[in-house]
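Below is one structure, written out as structure tokens; comments come after it.
Apart from one protein chain that is not included, each protein chain of the complex appears where it belongs.
Now for subunit A:
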Amino acid sequence: MLSRVAISLAAVCFLASAQDTYDTIYNDIGSLPCVRLLNATGYVGCQSMTAASGVLYRADTLEDINQFANDGGLRNKYTVVIPYWLLSSSNVDILKTSKKLAAILAVVNGTDPAHAISARPTNVISPDTTCPNCEFGLYANTPNQYQWNPTGSGLLFEQFDFPIYALNTMDTRNTMSYASVMQAANRNRDKGYRDYPLKSLQFHSFMWGAQDTGACLRKGWCTPVGGASVWSTPSTNISYTDEKPIVVITAAMDSRSLFHDLTLGVESSVAGMVTVLAVAEALSRSTIPLDTMSKHIVYTLFTGEAWGFSGSQRFVQDITSSPIQCEKPPTSGSGCAYPFYSDLEFQRLNPAKIEAILEVGQIAGMGGAGGNPTLYAHVDNIQEAASTTLLKQVVQIGANGSTTVPDPTAGIPVQAASSDDVKRGLPPSSSMSFLKSRGNIPTVVLTDFQKQMSALTNHDQDDSWNTPNTFNLIQQAASVISKTAWLQAQGVSDTAAMTPAQTEAIASIQVNAELIQDLLECLSLNYSCSLVDRYLNVTASNIPPTRLPHYSGTLYSQSQPFPIFAWSFLANMTSVKNVTSPTPRVTGCSSKPATVQCNPKEYCVGDQCIVSLTRYHDAYGVGIAMNSNAEYYIKDASKPVWTESTWDPIGLRMFDVTSPGSQIAELMTGLALTLVSSGVIWYSRRFLKKTLKED
């Protein structure tokens, strides 16, 4: 009877499940971690070999951090919650040498007054190096390279052996995590960090990769960083041998920051991408059809540019090594299985025919020195004679913009970057990849800075824009680039040499201001907007995506929202328009079930069947290659070989801890009990043996 009761009690206790017990102890928090990345010489980022746990400690200012380090009464290990802008090399050193640091939580944006946007200091410091990616740029082998980011702290390239996570109130789940953590930290603070039990946070942040990319790829513990670049041209019949020159319009699609889930990069890349998309839209309405002009126009948006210009370098490498001998054809779809290419259409582009490159760099006007927004046109200073005419044309068109249509962007001047007689050369840009292959291509890079890059370069706080200035800068840049490209494509290098027909037609090149505002909003803060919904049915999903990271991600591992959108948008803008018999496009191909089936050579974009030459292109470090067994290996360690480490499930959880003193007391009590009970058992056995023997 007793045993039956015992068994049923045990069963009931077991059914009161393990999950409930877990929930009473732990509180899982959403996590935005800093992870480990590897390159040819070593690794950067955060690693935690064991689960790190620390009592939550709140430090809002530098004085708080120093007080934490000097406080002798703190006996535990602590998880320090600091505002993101206090995350600098020196502050981290202070925390580490205190020997009380378990992990750091950096708040990028929070509701607490210490973490709010209004509390952000005005002087921002870029975490990138003093010359980002310059070791892979055009001037890598020249002595005394011009440092384009002199205030850069290099935080992105440091190694941390403890977890660093971010907190940001950008959506519901993360806001709840932030609220839990702050509530717990405030309670700890109210108790003076001495009145146990206190709230503690445990981090699981174990990265598999170590040493460098070569060792890590060999062991299969990391994946190359990269994604998909997009290129598009209105000349759907372009071929390698058609002897027609090419005008390239290019921008970067990705950026980086310490916390990859938070990477936006409005200044670092999004504004440039928006400009190129707006240019494509403006040129699509040209009254002189683009595919009848004497030169081809090719739009390129590269991914992986933040990682040593991986996207543009690979693109240039591939188009200069056509034709490709495909040894193993793919099992399905296009491209080639070995050597591996997702798509082979790039072979139609002839790099020897590229006669102009127009690039849009940092254009949002944020994080700069201040002053009136101005656009600067940079050219290479090694072979500068090649770009003189193009530069003159860009500046000329920038000036003429004010005389055609009255518009607010008339106030934004376009100057040559060397207007102060200092020839700095090109800032770090994708065009460098083209120029490394052939240095005499006329190239102009438009940016909002003359002497140094934005202090928000690759910063986690590069998540906002200035309402009149940013839009005006983008609109002016798009206007200048579209008109320059339009003239260049017709072989006109001097505005004064335009034919009357061209002078009349150029007025049709109008940049759509509303489109720029929509694109900027959709691509940074709210992906489920009507513009994106027209192409990709995003609002229909369970949790409509709002803010998506602009980190390029790892190769082939996830769907890439921005390349997919760029592909759809550019495909629509460069699609063949039947000018002679303008029948409306066939619609209905995207509904389920589809009411219309597109022809084999057509794509279904925005519910219409279109013909377009818009393709993806693999983007990952050119130093990495794939062998016939579909494994990655390092082909050339002097080129970018960035990889991201695989990791064990990342997690963050909160629980109560008692004081170290009481924990030791518990241990001693347990030991004492063990000894006492062993003693009791031993003596009673001896006693019983004696008494029983006497019997």
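Convention: contacts are C-beta pairs under 8 Å (C-beta built on N, C-alpha and C of every residue); 3 or more make two chains touch, one makes a residue touch a chain; residues count from 1.
Operating definition for what follows: contacts and distances are computed from a predicted model.
S.K.: Tell me the UniProt name of the left-out chain, picking from "Gamma-secretase subunit pen-2", "N-terminal acetyltransferase A auxiliary subunit", "Exosome complex exonuclease RRP46 homolog" or "NADPH:adrenodoxin oxidoreductase, mitochondrial".
M.R.: "Gamma-secretase subunit pen-2"
S.K.: Which of these touches the unseen chain: A:Lys96, A:Arg218, A:Lys451 or A:Arg547?
M.R.: Of the listed residues, the one touching the omitted chain is A:Arg218.
S.K.: Given the contact definition stated above, which residue among A:Met207, A:Ile624 or A:Val641 touches the chain not shown here?
M.R.: Among A:Met207, A:Ile624 or A:Val641, only A:Met207 touches the chain that is not shown.
S.K.: If the hidden chain were put back, which residues of subunit A would touch it?
M.R.: 47, 49, 206-211, 214-215, 218-219, 221
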